[in-house]
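What follows is chain A.
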Amino acid sequence: MSCELKAKDRTGVINPIFTCQPAGAQFVSIGVKDCIALVHGGQGCVMFVRLTMSQHFKESFELASSSVHEDAAVFGALNRVEQGVDVLLMRYPDLKIIPIITTCSTEVIGDDVDGVVIKLEEGLLKTKYADREVHLIPIHTPSFVGSMISGYDIAVKDFVEHFAKKADKTNGKINLLTGWVNPADVTELKSLIGEMKVDATVLFEIETFDSPIMPDGNHVSHGETTIEDLESTANAIGTIALNRYEGAKAAQFLENEFDVPAIIGPTPIGIRNTDTFLANVKKMTGKAIPESLVRKRGIALDAIADVSHMFLAGKKVAIYGNPDLVIGLAEYCIDLEMEPVLLLLGDDNAKYGNDPRIKALKEGVGFNMEVVTNADFWELENRIKNEGLELDLILGHSKGRYVAIDNNIPMVRLGYPVYDRAGGFRHPVVGYAGAIWLAEEMANAIFTDMEYKHNKEWVLNVW
Partner candidate 1 sequence: MPYHQFKCSECIPERLHHAVDKGETEDLTDALPLGYLNTIPGTISERGCAYCGAKHVIGTPMKDVIHLSHGPVGCTYDTWQTKRYISDDGNFQLKYTFASDMKEANVVFGAEKMLKKNIVEAFKAFPEIHNMALYQTCASALIGDDINAIAEEVMEEMPDKKVFVCNAPGFAGPSQSGGHHKINIAWLNQMVGTGEPVIYSKYVINYVGEYNIQGDQEIMKDYFHRMGIQINATFTGNGRFDDLRCLHKAQLNVLECARSSEYICDELRTRYGIPRMDIDGFGFEATADSLMKVAHFFGIEDKAQEIIDAEYARWKPELDWYAARLKGVKMCLWPGGSKLWHWAHMLKSEMGINVVSVYTKFGHQGDMEKGVSRCEPGTLAIDDPNELESVEAMYELKPDLIMTGKRPGEVAKKIRVPYLNVHGYHNGPYKGFEGWVRLARDIYNCVYSPAHQLVNLDISKDEIPTDKGFVTRESLSDANLSDEIKNSTELREYTGAYDPIPALRKKAESNVYTFPDPETGEWRVVPVETLRNSKIVDVE
Partner candidate 2 sequence: MDKNVAEEKMAQLEWYITKHCLWQYNSRAWDRLIQNERILTKTKQLLRGENAKDEDTTADKYYWSEAMSLQEGFKRYFPWVAETSKDDIAQILDLLKERMDHTMVHASLNQELVKEHY
């Protein structure tokens, strides 16, 4: 009975779990109002990121490219950043923020993006756009460093660092850094702290990613976090960054620079982690946890009791995706008496070894468990096909769908991107609501599998 943390021992990647840094930075930038990022690199670095977003959210998001072509790759492409900024500002009159997100190509050719931002600030912005508030934020996300996760982390920090401005007094709010989540997660988190009468600056306000078709106008999806929100992060009572790898850098920055105390984690997945989250909010704000949340929690526990020891107990699960999501899910699965035997983290972040949650798993689990870093889908598939790994359930995003399909293993789609199930972004995984949805969705996936395989499906005749 042990839990082992190890890196994938192959060099290459067979079916990647993550994409690269610029995608994470782009995901951050769509959460901000009046903001269109200019991604400095080849056009594919934007086109495909937008495509994946549109597959996940069934919405289109605005992101621009500096369109680096052959000549630019040879002679340097800063002129294309200058032109790109100008074109965006001319054509989008409400645009205030243009993050300039680098990629592998422009980092390799060594384009001085910070320099060109200063040049634009001194030149173009002062002359042509003197009457407009415009912020250019260089964000360095070379694709050969880290992953989409670190790209997200860096971009949140760069946004906060650019705007955070100390005022005379606190704003009476907490900063809530959600990490890479879905609109429904933000709704659930706001509902939880709302019950506690706590006001928060949420980074990022992405509930509007689920946007309507309206009888008039053009309701383009974008986040609602404003410049004022970002500025006032320096004046919060404290920061809670729910995810250690997606937003903690910004929380740390606010603490170091503006003495805004930070609490990092835990990712509030499952009852226990949500309890801790509420305890942290209480500690930070002094606000009590009201009866309404006791009820909400009770409903979740009631739902869990219906499915956990009868259906979920003993089920072997593999989980892959964003590290905080994967670890949070693993913790919750253990509470549900399941055995998350394999966790796959798609990058090689050296910090995983010191993650207290991983340490706790190493010390505490009562079954054999592997945590593979720098992992790809072959780590999962090879174990199933060639090494005898038996699984009852897979949890993860849609890119791994064939592992489940081809091996007849039920799967619950979670994380990003989910494009092969409708409305994935509409369900929370965090908080008590997330705990309910997860437990029931896992049970339902197993029920469908029982019926499909005629495996004691008659149990459900009388459940």
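The candidates came about this way: all candidates are chains of the complex that A comes from, given by their letters.
The rule is short, and it goes like this: contacts are C-beta pairs under 8 Å (C-beta built on N, C-alpha and C of every residue); 3 or more make two chains touch, one makes a residue touch a chain; residues count from 1.
As the structure is a prediction and not an experimental result, all values here were calculated from the model.
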| item | value |
| --- | --- |
| Candidate from 1 or 2 that touches chain A, complex-wide | 1 |
| Contacting residues of chain A [partner candidate 1, same complex] | 10-16, 18-23, 36, 38, 41-45, 47-55, 58-60, 62-73, 80-81, 83-88, 90-91, 103-105, 108-109, 142-145, 147-148, 211, 213, 215-216, 218-221, 348, 378, 382, 398-399, 402, 406 |
